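Removed: one protein chain of the complex. Kept in place: all other protein chains.
Every chain is named by a letter (A, B and C) in the order it is written, and numbering of its residues begins at 1.
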Amino acid sequence: MDLNPSDEQVQLVEAFEALYAKESPSERVRSAEATGFDADLWSTLIETGAVSMAADEAAGGWGATLLDLALVAEQHGRALGSAPIIDAQVAVRLLGRLDSGAAKDLLVGHLAGERLVSVALHPPIGGVLRMVPAGAVADSVIFFDVGELFAMDLGAERAQLRTTGAMPVADLPVAGATSLASGAVASEVFERARDEWMALTANALVGLANRALEIGVEYVKERHAFGTPIGSFQAVAHGLANARTSADGAMLLSREAAWAADEDPERFSELARLAFGFATEAAREASYASEHYHGGYGFMAEYDIQLYWRRAHAWPALMAEPDVIFASAERARLDRLKKGA
Amino acid sequence: MDLNPSDEQVQLVEAFEALYAKESPSERVRSAEATGFDADLWSTLIETGAVSMAADEAAGGWGATLLDLALVAEQHGRALGSAPIIDAQVAVRLLGRLDSGAAKDLLVGHLAGERLVSVALHPPIGGVLRMVPAGAVADSVIFFDVGELFAMDLGAERAQLRTTGAMPVADLPVAGATSLASGAVASEVFERARDEWMALTANALVGLANRALEIGVEYVKERHAFGTPIGSFQAVAHGLANARTSADGAMLLSREAAWAADEDPERFSELARLAFGFATEAAREASYASEHYHGGYGFMAEYDIQLYWRRAHAWPALMAEPDVIFASAERARLDRLKKGA
Amino acid sequence: MDFRLGESSEAFRAEAKAFLDEHFTEDVERMMHETGIHHSWDLHRALADQGLLAPSWPEEFGGQGKGHLEMIAFHEEFQRAGAPTYGQGTTAIVLGIILALGSDELKKMIIPPALRGEFIVSLGFTEPESGSDVAAAQTRAVRDGDEWVINGQKMFTTSAQDAKYVFMLTRTNPDAPKHRGLTTFLVPIDGGGVEVQPVQTISGERTNITFYSDVRIPDVMRIGEVDKGWDVMGLGLTLERSGAHDGHTIRLQRAMEAWATTPNEIDGTLPADDERTLAKLGRMAAEAEVTTLLARRSAWVADQGGRPGVEGSMAKLFSSEALLRQSRDFVNLMGPDGIRSFGDPTAPAKGEAEYALRFALGTTTYGGTSEIQRDIVARNGLGLPRAR
Partner (left out) sequence: MDFRLGESSEAFRAEAKAFLDEHFTEDVERMMHETGIHHSWDLHRALADQGLLAPSWPEEFGGQGKGHLEMIAFHEEFQRAGAPTYGQGTTAIVLGIILALGSDELKKMIIPPALRGEFIVSLGFTEPESGSDVAAAQTRAVRDGDEWVINGQKMFTTSAQDAKYVFMLTRTNPDAPKHRGLTTFLVPIDGGGVEVQPVQTISGERTNITFYSDVRIPDVMRIGEVDKGWDVMGLGLTLERSGAHDGHTIRLQRAMEAWATTPNEIDGTLPADDERTLAKLGRMAAEAEVTTLLARRSAWVADQGGRPGVEGSMAKLFSSEALLRQSRDFVNLMGPDGIRSFGDPTAPAKGEAEYALRFALGTTTYGGTSEIQRDIVARNGLGLPRAR
């Protein structure tokens, strides 16, 4: 067992920590609230290799592991980055698994930074892909429908949806889609992409939870009431202690899930979903505790903690609520146990 | 609005409070743990009229309202009475609604204290009535199956089931049952009996919660740690404040439900179920808080608080868990709203 | 026992309903959400015209002598409708304080025009460095002859942009123990030296920070004795926590029950056919009923001549924490659609659950945090020693 990241991973984390400190301070996050998308941050991320790192070396990428991407996602979550880095990385990995010429062309454009590709997390309903991550800024979207995987180029007219958490999501009517794959490959690749999205988002939520707690802890140490820092009251201290414990658990589980993609592949699906469900609740617990102990200030738009609380609700909601996730995790788990028996 | 009981109700409560103080102190509750049935308490309750009070005056009873019975149930819950008073009262009211000779005969014997009649809360599964309240001590049981209401005399051989909460429950194989009613009457009368059982048990759980909290509050005032009563720590005080608030809410709601049986009949079904679900959770919250703040003592069989905690789990479980109850309450509520529209 | 509020309460409720049907128009509602200002002059003046600004007051003051059980029916309707009430709510608290503790001169100056709907009053309790610990207020009031000079800053002076006065807690004796150097005043906002700075909140509601620089007011604007402001505040905080609490839950419940019983546009399924949804709706129904009963109990205690301190804290604590649970439950239950914002045309059930999620954040804080309410229940309700 070794819970320390490798030296290379430490360097990777430091590089992205510095990038986000510079390109995603809270003023920048706030100025991108209307769209959930900061074009300058996105350019910088692409230049730094945040998308191409996800591709195999053969495809001109860095061949980063899912765990490498997870550590970047954690920094992304800490900084509440207004950029679809996870969606783009998941698309890279999905496309890399496909053989068709269409998929390869899409990947080349995506890696070159010419066409941003995103993945719809759910099949279309009534002919519309609903709440597509990065759907308001992507150039193409990959989606799954009735046993087939499609890609669709997106036109200019897409209404930006207003959500709790300021994300570039959109509803996209299906029209003029190209098939990328069908049959077992299509559904396996799609399920895998969903699981990877969950594993990476879990780690982003861990980063979010950690930073939210730092903000909260700092506040209750400084804020005084009744002649003492409010962090000395058990009613405050114990709520934060619970949240810190959940966040530590979420961090271990989410990293383990990303690690399992390569190192314990049979458990990956199950762990990715468990981590996503658990990290969702941990991030909401952490950001709520920190928000609530800010008193009235927590309710004010001016304080950063509300940015964290809103995203803790919004980001994971794009997939499904925790109970649905936990049920799907258990389904994967029971399947695995059955096969093992 | 008047939240005070009437003078007659105050007298009724005082009478039963005194009865339970004498006939159901914790030593008696403990000595009846193996069976969940205290024959002497039961005799005294019958002599006092605890069963016949539930019958109409025409049938030789007192014509007590469901609210009167609820106030008695609250005392029963406070004292953790080891006697099937609620089950017997529900049977009286059920039989009073039926015209058949068999039903009338059964009621006469039941009121005379000759044959204890109970009601199975669920139809038989695989030919067996499972977990029947008072099933281990009743002489007859009423049950519902496929649109028909039956009575069945019980033989001597019934295995006492061991449960979390020391109750005289038993599994009863169906054999030699007599029909009491069929069709719409049968199902309506059965549903009504279930709702009344829930309304009365909700009030018993309120009494249980109130007494559990008294025990807990008394303990944390007396117990010292770190140089102060432990009740002065917010970690303790706030848990009890939450539990007291829930218990107050449960008390108001449970009394309202029983009151509605006569005064707001259209909402009775809905309120009985809401009250039962809410009181179940309030009683568990109250008894757990009081138990937990007893520290290691709460885990010891010797301290009374564990008796409360165990029954808070066991009594309501005979019907169903809170989520199932809340769903059935909402079904009744939506039906009512639909009719009203 | 009787769980009905009674005929006169129901009659008064009907009056409130009729008033809201006429005056709480879609325009008023839209404006409220667009500006975040939960005060409407149209509504306020209409209330005044019908003698409904202070119906509980004696007739000699233009009231109708309504009892607590009638008033709660009235307030329930306003809350359940989601009508803007902050302006009349804070004004009513301050008028109640002035009626009880103000000088005759002040009463004469303030009460009649306020009851005619000519102005509203904001509350100035909280400061940057004092929230739950209200008595730690540092805004200074210094006597200068027959005048007082006020310097300081108040947080969350909601409605101040529309108000004529702020009812303000100040420190008049910095050397006395914390609770013994406080004095309360009614400070005119337009008299010079007051700056109102808007503050946006997560729910979209607007509140304000107000700054006071050498604000000079005559001694007649003082309420209660000098340095005895804490006694005045006792009445103020109790009044702040009284009133109905079930409105937000009932409003959410109505929206969610309508959503659950309306067939899905695409596949025609009914959310209410799902057991989990039914269970969440049922849980909300139980909490809505308990919320209503706890608030009505407070009114009933007051009606019996009691002072519902602990009962009011329980009602406030339970209702706000329940709203938090309910809004989370339903945003979750709606899946990805749950986070479409209130105001976005694509939001299910008009985004009522999403709005409640953000709105609920405030309810567990203002009017005394849940922690303060638990302290009160523990100490005054259960008799536990003062929390350390």
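Details
Assume a residue touches a chain if its C-beta (ideal position, glycine included) is under 8 Å from a C-beta of that chain, and two chains touch if they have at least 3 such contacts.
The structure presented is a predicted model; accordingly, all values stated were derived computationally and were not measured.
When you scan B:Val108, B:Val174 or B:Ala317 for touch with the missing chain, the hit is B:Ala317.
Of the candidate positions B:Gly61, B:Gly77 or B:Gly165, contact with the unshown chain belongs to B:Gly165. Listed for chain B, the residues touching the missing chain in the whole complex are 121-122, 125-126, 130-131, 161-165, 171, 224-226, 233, 235-236, 284, 291-292, 295-296, 298-302, 306, 309-310, 313-314, 317-324.
If you put the missing chain back, the residues of chain A touching it would be 1-6, 9, 67, 213, 217, 220-221, 228-229, 231-234, 236-238, 240-242, 244-246, 248-250, 252-253, 255-256, 259-260, 263-264, 270-271, 273-275, 277-278, 322-331, 333-334, 337-338.
By our rule, only the chains that are shown with their structure count from here on.
Averaging Cα atoms per chain gives one point for each, and the point farthest from that of chain B is the centre of A.
Central chain assignment: C. Criterion: smallest distance from chain C-alpha mean to the mean of all protein C-alpha atoms.
Taking the mean of the C-alpha atoms as each chain's centre, chain A and chain B sit 49 Å apart. Chain centres here are Cα means. That of chain A falls 38 Å from that of chain C.
Each of residues 233-234, 238 in chain B touches at least two other chains. Residue positions 371, 374, 387 of chain C each touch two or more of the other chains.
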